[in-house]
Each structure stands twice: as C-alpha cells, then as structure tokens.
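Remarks on the structure that follows.
Just one protein chain is left out here, and the rest sit where they should.
A, B, C, D and E label the chains in the order they appear, each numbered from 1.
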C-alpha cells in the first residue's frame, strides 16, 4: 500500500485532470492511513520581491502543470518516493502582491496550519524572498532550535544583500534576514553555485564574515579547488541534523532554465544540477546512499513567461522530485 | 447568497491557486444549498480524432488556467451568472488516446454520472469528435427526445464528412454520426461560419440533403444575403425548446485563435464572435434579452502548443462565459 | 527647418543607433532654436501596481525599440508632426519597484523638472497607476486649475476601483484617486471601450455617481446606441479646453496587443483604435480637422514578455504618434 | 479529369510528403494531358532588397509548408481551381544574396524558361523587389505590349521611392522602376491599402504625377470616400485586358500577418483582404462573377522568423488560392 | 564523380529550393550511375503511438527543412559521405493517423518497395513506434536472419513496455514487440541513455530478463561505472555484423531538444550525443576508425511545435549525418 496514492494513468493520462504538484493528492484528500503527511507542498505565487524581471507569481501554476510528468521511482537512487513518503499538495498560500513583509508573515502563518505537527514544509515559489517565510515556519514547527537551522543553498547568487532599492525584504536578502532572525545558522550554511559578475568586490563580505561556506561554480567545476572536499566535510559534519534545502532555478544556465528573472550565464547543466542533488545523498562520492534529513525545502524563481516549451518548469519539477528522493532515502534508512 | 461560490480574490488572486474552470468549485465540493448543480463543466483531453494537427488533448488544462480571469458579471447582458446558476468543474473524463469510438462511449458514460438528473453537461475539448459523446449523454439525460435535439453549431467547417482516412468517428464527422444516431435533428440545426476552400463542390451535399440551415461566414458578413433573417427565423421557431450549442474555436480568424489544429483564414474577429453569441440571446436584433434554453454545450479545438500568450484559451474561456450567460438569462427569466 | 530633428535614415537606418522614443532627440540635446520643447516623452518603468500579470516595467524599453519605425508625416491627417512640434525623449523617471505611492510622487516630481514651463508631459508606462502621477504633474504645471482637468480615457476597464488587495494606488484606481485629489474633473471625463465581464453589477456605480461619460465598446460598435452623438457632444463642449489623454493598450483585442497584463477579449481592432483617435481630431465625423488641445498624455500597459513579434509595442508607438498628430493639428491651426 | 492532379489525402495526409506550393505537381512532373500549364508558381528566396528587417528569403519555403492545407474548391466563388487550371510548382529561381540588380535579371531569365509560351508566371517572394523581375518576364512573355501592363497593387506602401540608401532596386522602388522600364502602365495601375505614417508629404508625389489610382486604406474603409466607385470604374475599364496582380502581405494588420518585415499597424483584417480579392472578380459589388484575366502575379514579404504559428504563411497561401480563383473564374467563363 | 549529387549552392543557396533530406536527390531522380542506392531515407509522419504529447507527425517535414544546412564532409571522421554513399530521399510513407498496427504494416510494406535489394532503409519519424516497422522491413530485406538483428538503441527510455492504455503498439513498446516478432536479438541489443524517474522499480525487469545491455545515462557519465568497457565489449563482439541503429532525440536534454514529446531532464548535451555516435565508429576509444555496418536506422520523436529556432530538427539532421558517416566509414574501409 503506497504512502502516496497517485492517479491511475490508464484512466487519467498525464495530460488529463486537474493539476496538483506531481499529481500528489490535495492535502484535504489524504486518507487517514496516510496521515500524518510527511511533506506538504504549497505554492507561493509571489514576486513583489524581485529586483529585475517579475512574473514568478505564475511559477506554482506552471510547475503544477509541468510536474504531471513526474513518476515516483528513482532509477538512480533505486527508491520510490510514493512508497516511502506521504506527500500532498496544500494549495497556494494567501499573498498580497502589494506588501512584502506582510506577505512573508502571512505565508509563514499559512504554512504552520498545514498537515500535522511533523509535516515538513516544501514551498514552491515565487521569488526567493519567500524562502525566509518557509524557513521561519519550519524553524517554528520544529521547536525553534537555538542557533538556527543548517542550510544547503543552491543558487547563482548569495542573496545576502542588506538593502536594495530601500527595501530589506527582497529576493536579494532572505538569508541575511534569516540569519538576523535566528532561523538560520550561517556557520552551517553551504552555498553552492555563486558566479560573477557582481556589483563590487565587497558583495561577498557578509558571507565571509558570517562564516558561510561558499562554493563558487568555478570552484565546483575545478577538481583542484578543494570544493569537493569542503562539501564532503560539510555533509559529514551535518550527519543526522535536520537541514533546510533551498534551490534557486537560476543556478542552472539559461539554456536549461530560460524561464527565470535574473538569469546567470555560464551555469550548471541540468545533468550537473541533478548530479549535485544526488551527490548530497551520500556522505561523499562513492559512499553508500543515506539521503538527507530534510526538514524543509523550497524551489524558487521559475518565471513561466520567459520559459520555452516548459523546460524550466519541468526542471523545477525534477528538482522537487530529487529533493524528495533525498528525504525518502533518509526515511527508508530508518534514520528518522 | 450566490448560487456559485467563487474564491475571494483578496486572499487568492487570480494568478494563485489550483485551477478549475472559471474558478468554479469542484463538483464534489458544491455545498448542498447549491444542489442540484445547473451545469457541470468537464474536460475531454482527447485529440485522436484530428485529421491534421494534434494537441487539443491539452485544451482543458490550458482553458482551466486561462479562465482564472473570468469574472461573473456580464456588462453586456446585465446578469451575474454566479447569482443565477450553480456551476461546477467535474474534472476530466477518462479517455484512451488509442481508441476513438471506445473513448466516445466512455465520455458519454462519464458525463451521465455527473451531478444530478437535471445537471446540464458542458464539455471542454479536445477535438470536435467529442461533441458526439456529449450530445449523446445530453440526449440520454433529457429523455431521449424523438427526432433528436436542436443544435446551434458555430464553426468554420461543417463536420458532416462520412469517412476520412478510413475512420467514421473523427472530428470531421460528429454531426453526421449524431444525425444517424438520432441525437440531433438536422432540420433544427443552424450552422454558422462555414467558409472555403473545400475539397470539392460536393462537401455541402449532405447538409443540404438533410435540411441543415447553413449560414456561411460570407453570408453572415453580407447584409444583403438574408442570413440575419434566417437566424431570426430559427430562433423564433426555437423558442423555449432546449437546444445544444457547439462552438469550434476555429470559427474565429487565426489572428484571434492561433492555437487550433485546422485554422481557417478569414474568419470572425473575437468581437464578432462574442457579438454573435450575445445576439443569440434575443429573438432578433433589438428584441428583449431572453437567453437560450441550453441543455448541453461544448467548446472545442483549442490547441495550446500553437497558442500565443494564451489568447486562444482566454477566448475559449470567454466563449464558455457567454454561453453560460445565455443559460443564465433564460433561467433568470423564469423560462425554466 | 523642422521643429524636431530626426536622424538621417541614409546614415542611420531604422535598425541602427541607440533607441529613443520615435527617434526624437534626447531632451538635453534639443538645440536652442527648438526650445521650448512642446512635448517631453518619458518612460515610467513601473509595474508594482498590477493586480494580475506584471512586466510592464519593460514597456518603455520595448516601445523605444519598436518606435524606431515611426515616420513623422500623417497621410490621414496631412500633417508632419516634426514640422510643427518640438519633441524630445527625456529618459526614464526614477522609480522604486517596492513602493507604490512613493514612486507616484517621485514620478510627478521628476516630470515637473522636464523641459520648460510650457512643455507638455507624455508618460510611457508602465502600468496604469502611473497615469495618476503624470496627471498630477500636468495639473501642477498648468496652474492647478480648479475642478481638475478634462480627460479622454480609452481602455477596456474603468480603473475607478477604490481598494484592491488592501491597496489604494494600484492600476485599478488611478482615476478615482485623481478625482479625489482634484486633478481630474469627472463630469468632463469621457471613457471609451469598457467591456465585461466584471466582478459585480456595482463596478460601474462610482462612475455613474460621479457623472463620468462612459461609452462601452458594445455601444461604440452599435450605431443605434447613441454613443456617437455623445462623443460629438463631449468634443463640442470641450472645444479649446486643454485635455488630458490616457490610452490603455488593453483596449484593443489581444490579437492586436497580446503583450499586456490584463487582456480583454473582444476589443477594438488596431484600425478601429487608430480610427477612434483620428476621429477625436474632428468635432464630429465629417467636420474639419482641428486636433485637440492636449495638455498631457500617457500610453500604458505594454508588457513585452507576452508580446509577439513586437506588434504590441509597435501599436503603442503608433498610438503615441496619433496622439501627437492631434496636438500638432491643434497647434498648426493656431489654436494655441 | 482534373487539370491539376493533387495527392490523395487518404494516402498522403496534409501533414505528409515533400512540400510543393498547394500540393501542386512539380513542373517537370506535369503529364502531357495537362500541358500547357496555365500557371507556373515559383519561389524567389531573396531579401537583399529590404530596407528594414530581412528574412523573407525563407518565405517560399514557409509558404510551401503552410499551403499543404489549401483545398481546391472555393465555396465563395463556387469554382474548383484544379478542375479549370493546370498548375505547377517550378521550384525556386536561382538568386544571389549579394547582388540586387543581377538577381532581378536572373529571376526574369529563369521565369522565361518555365512551362510553355502561354504559361503565366506566379512569383512567391521574397521581398517586393522581385515583383519587378516577374513583371518584366510577364511583359516579355506576352509580347512586350507598348505602354506596359495594367497592375492591381495591394499593399500598405506605394513602393515608388526613387533611391534609398543609395540603391535603386530595393523593395521600396519596384513600381517606379517598372514604369521607367515600360513594363507597367501607371495610368492603369490601381494601388489599394496605402496608409501612414510616411516620411514626408511628398512621398505620394510620384504616384500623383504618374496618374496612379491610389486608394488609401482609410478611403477603402470610408463609404463616403468614393473609393468603391473608383475601384468599380477601374475594373469596368479593365474588362478583358490582361492584368498583373501584386500582393504585399503587409497590407493586412500585423495581428494577421506578424511575419513580415515592415509591418504596418491598422491594416486590413484577413477577412477584409480575402473579401477585397473576391470583390475583384466582379465588375462591381453585386455583379456576376467574371474573374480577372490575370497574366502574372506575385505574393511577397512573408518573413517566417517573425511569424506566429504559421498564420502569415497560411494567409499568403490563401491569397495565392484566391488569386488563382480569379484566374479560374475568368478561364471558366471562356473569356480566354 | 560523387555517389550523391548535391545542388550547387552557388545557384541554389541553402535557404532555397524544395526541401529533401539533406538536399539528397529524390529517389526517382537518382541517375543510373548512382544505382543501387545505398540508403533510402523516408519520412514516417505518424504520431498516433504517443502516450503524452503528440505532434511528431510533423517531424519529417521539419527535419527536411532543417537539414538543408547539412554539408557532406565530416571534419571529425575525415570522410565525405556523398563521395562514398549513394543517398536518396524516398518521400514519406503512407500512414493512417487512426490505425496503429495497420500503419506499421503499411510502413514496412512501403519501405520494402524502396530502391534496390541492397538499399538500406533509414526512417525519419514520427514517434518511436515506427522503429518496429523499419526494423521489420530491414529484417525482411536482408534475409530474415534467425535470432533477429543486433541493435544500438540511444534513448532516455527503454521502450519495452508491454501494454499501455490498452494498446500494444505504442511508442513505449517497439522493442518488446520486435523481440517477440524475432526481428531483434535482445542479447545483442545495447541501450544507452536510460534515466529516471520511472513508474516503478520493475520497469527494467523485461530488459534484464531478456539480457539487454543497458547503459544508463548516469553510468555513461561515471568513469567508474564500467559502462565504457561494456560498450567496448559490445562493439568488439559486433565486429562486421550488420546492425540496426535507433536514435530517440529525447536522449539529449530538453535544452538541446525542446521539440520532443516526452522530454527527459538531465540528459546528454548535443556535443556528448555527437561524441557518442562518433565513438561508435571505433572499436574502442583511441582505436582506428572503422565505422559500423549499419543495415537500417531511424531517428525519431522530433516534435516541431515545441521546438525553438529549429534546434531540435537541426540536431536530428546532424544525427542523420553522423549515422551516415559511420556507414560511409565502413563502406570506405571496404568492409562491405
């Protein structure tokens, strides 16, 4: 008996039916035997935090549609997420397109109503500002751990700007704000994929001062940079500690994700991106798969109006799947 | 207390939330006080009946998304459909992309399970072959009236071909089949919008022999053609008789509906198309509004992969709205 | 000697060079002999006021590019705008994407610095919220006339909502706010092109209470509606009074302007839209051309990410041209 | 036995097979019983004559593809072109993208080799410069009539510029050059569809001096302009005289033909364009159909890279069909 | 004297002329001196076998157009295919869009009529179901070898599903059916590029039971997986045995091939795909080039309506070229 019941594709082909994330049931429709729900996925159709090109408010809708093609079994990890995890689509958070901070509060409040106490929160953006809200809710739900949560951050940008355009709560600042609020532990934050050009040489100062573990994309590509060892060390130290994962789709090259608001030339390929996520499931390359004890997650910055044949939304759907695989591996290993 | 409860746009903006047709509630979620449901809208994601370009199987999904912007009050008719009609989205019919006739049977069976005995069936295609199935279900549900149902057919093509490519059940043939099956009364069928080029001069023979009332687009545009008077006469004769309405999106010019499989150059503008539908709500131009006693309907042939900025799906959403306005006018006038 | 010096197309073809509106000179580069400048065109790259689809912040950039193909002589009006008017591109207003009301104040302040005291202000949006700012600046610059300015408003929507999503200053409200602020005289406001569907029957109440002269698109198309006579009466009464013109590109059908944020199905064709503008240059159809004493203007709601082959931006460029023709006719007739 | 043998759509559906214009046979494959060929259609993949946006060199290829959906029977004219005319695709003319005048000579030479002495030449562009070459070949083939050929010219632009960018042979000049060369009789030239804006008031001088019969689009739309009577008079005077027809796709609005190089806002709808062509088949509105004695023709300025869902190429295909209908009507009436 | 005569690009540039595959001559036009033809390429415009997104019926047309830019000399292999092989375009097979198995039979029958007894068959799809038909014809033409043909299969999917949607003959099943029919030897089948997610862990069972040599994309990328050695062993064992090659364009990442019906995120780059094909021309990396004794081939699943700037069709054209290079190398080495 699967933990997540998916529609029968013989009756409802993947091009048919009302779209929920990955064809997961609506949260209200999850039967008692699949309670408590392991992950509640919810949309945050919000883009008032962007500094350049808006439109990510349509991200949840596009990802719901593209994710109809996601199947539950990972060939690469040899695990079926629907067998291991109870998964549900909780709909979209209320938002106001005219109020940044108020919306973040609303989103966090909404998230805390979802599922049961142990249900983990998976936000689908929307712009990266919403990561603050989902991290806040995750931190609250899981006992407000002192020092904040560890974070794995995959992105072309650090998102630790203080103020931009007079505003503190944009998509350039979520992790600075989360550190200030105590949700996020900067010394247990691993940020992978940063690349140039930047505005000034000082753009990395905050990260360095806070002790954030930054692996640039150039370092990640360069076997002689020591990046691989640093990732190994981070994961080894992380062990069973619950960790939050935030994934900005602009970490891949615009060829793979044209549908995003601040595209960054010279990024990961999709294969590299999926490979990176899969690699996080092992303490180091070649180690046995153990997954990750993911306590909360988000995938952000999909902008459908710039997308091409839906490939960005489809990639985001696969990222959701791969993140859930890491959680499923962890749970299947009886780690939690 | 409205008959159809729509989401509060202050909490769930039109770019947010899981998409149902026009934001109507899911059929299962309609509260008892709004039972019986007046119209059940359902998708038929099926395009195996096309003779040229496939892809209309994605039509229901695209129309659900585009129709989020439909509001309930018609300025032109001065009527609020949500005040008058209980409306619901019944999801998509099961279909098989590999079996034409079997799918039509499945669709008709599915439709007959929807709502209450008096619930009227509104199919959203999918290709035009599915009109046969929804007409069949409508005919059954409403007592299998001898002689078949009256039909208002808006289309660039007559769709009365006998056999094409060896197949009887394609989108070129639904009305011929419906006449043969007794669901449709050809002498009470009004077909508006046909245009050339055709394969041969004999393509209209069947329609003429059966007594179908054909108004070509050229006649419709020509005040001297007598078309207007023929439409008046049809509507006058129709009176309170329940009528089925079938609308093929390719009746408008490809500039207005690029997203369709057999586009027909030189068609209606969108304004003309909406004007035509509104005009059907009066016995003749200038008469008082009475609406139409619509017993079943379909909107078909939206092909999202050829669409541009979603304008075809948005137009189809407005067509659904205008058809429902005609039904709401009728009901509000206590005609039914 | 022309009043506006345009680049020599033999040296700089229309696909070459840095783009300014219609190839007009930068304001700072207008030579003394062409001072004072008659119209300063400026961009307002702002879309934080939208209720649905954002992206109009890229409107000024796209219109600058598309307008390279605008030539100065109107065949239809037999007037060369560059011979009559001194025209300049004043660049873009400063804005903050995170602050609605503050940005409107900033825009109005910026506009008041442009050109000379008699220079008229032509804003290129951006979303419709910015009309408030340009009307405010126009009203100030021209002596704060008591009772407010007359307005010709061409749009699919009335834009007189009070509050939406908790916000007073969105693109749904500029004319309500302008009436409240005394910039705009509702009894001398002509609004052409409104169409349904609307949220409720009460959406028109404010306009009716204020005495706004509303011509729906359906009325405009219907010779028996009396709309033409009402427009004649408005223009006759207007006479030489300075008037503000605001043009929302969504008044045309999405086939002609797919690149907009709240497209409205069943609208004007481009030919009808240009015809409407040209008709405003005569007291009534068939009268001699006199133009309009346009004291300020805006063209708004171009959203390039949804555009197709640049046709929406090109249409907006032609609207700018036609509005300037009306002003040129007025000036050439020695009316001002 | 038809004069033109088309593929059996039951064996080769319209999405199958190697593309020729309208599925006509290759010229070399026309059987003896269908000799002499009435019209040889050939492509001229040439765009070195454009002043703005190039790419029409891909026009013939795109029109071949789109025209697969053209069927032979005109509902509106009640004539089947394949029954009356022997039609063939003669392939593409050799051209050099680096040599304007030389290419025009090459095209004319190529055209003169096609079919039999009585075969009429139908060029598919390519930019409008190529009209000169096809007119030249037509004039030669048909005995170099003194005074030149009559011409019906449908276009947003007059194309009678003398020199642009230092060049005499661009797409802005073909009719000036043809008049100078004696192929074209300006006093029997009817030009329909011109619209503004233009560079200067003098752009029409040449046409006026030469006595060209110019009907602007604004005049065409205005029942009080006398344009209809002027067209009647032209056609009445034309009678049985052989006439050349040149059709620039940019005469329709960019909503209907986005795929063109110098789009002109506020143009014909597709329905109006087809209606205009059909109307040319009657001496005046309401007269019996007689067709036109078309001695040569071209359809030009399709630019596929700007097209949307192929609607411009499909429209061009229908224009070809409608022009051939006029010729078929003429021939069927035993006029030739 | 070349074996394949290509058009002179000085007379017919690559953007000119009627499109055949890679500008090869039509089969009927191959001169006697180039008989027998080595490879007959033919289109199969068929997509009734798809389980998700249809439209590949337009694949042959799009590939013909894109392949106009293919030149005959391989820099990487130092071989000119037109010097070595006689190549021809045989047009499209008849098909019925309404009949799966019947169409496969028709295609196989058609293929067997092409060229001479030794002519090898190269099918261009169309969906992957058509591989069954071309393999069947290949097997017949070459003596119905007992045990079936060896196969190199490049794909993101195994295509060995038994039944889907009640149908045995879809694009999910061609190789299962071919094994059952005896055309294909599963123990000599190498399948490269499979990736997840899949429906269940059992999706690979059939392949494993039959002894198919499966190299997943993850294995292919991982130097430690042993995949390279397995490929070497397969090729070494293959030696001079005739082999069939089937290439599904969805093996590359959607960034490189957006135009396909079941895109698979995280796939090959185009450079990797071409590199893989070139590597098959050597017994192992670093060995001398010998090519492959290719007895039949297909390239499938190009869906033009989802393509972007024609890059998918262009890639498919290059795949055709690279497959022909392998055959040319083999022939040039006097292996056959």
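Couple of notes before you dig in:
Rule of thumb we're sticking to: contacts are C-beta pairs under 8 Å (C-beta built on N, C-alpha and C of every residue); 3 or more make two chains touch, one makes a residue touch a chain.
All values reported here derive from a predicted model rather than from experimental measurement.
Counting contacts over the entire complex, the absent chain touches A, C, D, E.
Considering the whole complex, the residue from A:5, A:41, A:308 or A:329 that touches the absent chain is A:308.
Only one residue from C:5, C:95 or C:300 touches the chain missing from this view: C:95.
Contact with the undisplayed chain is limited, among A:255, A:277, A:297 or A:326, to A:255. In the full complex, the hidden chain is touched by chain D at residues 47-48, 50-51, 53-55, 57-58, 96-100, 165-167, 170, 305-306.
Within chain A, the residues in touch with the undisplayed chain are 51-53, 164-166, 194-201, 203-204, 216-218, 221, 224, 253-255, 258-259, 262-263, 265-269, 306-308. Residues 9-10, 13-15, 69-76, 78, 80, 253, 255-256, 269-271, 273-275, 286, 308-309, 311, 314-315, 318, 321 of chain E touch the missing chain (whole complex, contact as defined above).
As a working rule, only the chains that are shown with their structure count from here on.
Looking at which of B-D and D-E shares more C-beta pairs in contact, the answer is the pair B-D. Computed centre separation for the pair chain B/chain C is 38 angstrom, with centres defined by C-alpha atoms. Annotation: 43 Å between the Cα-based centres of chain B and chain E. Multi-chain contact residues of chain D, defined as those touching 2 or more other chains: 13, 15, 253, 255, 269, 308.
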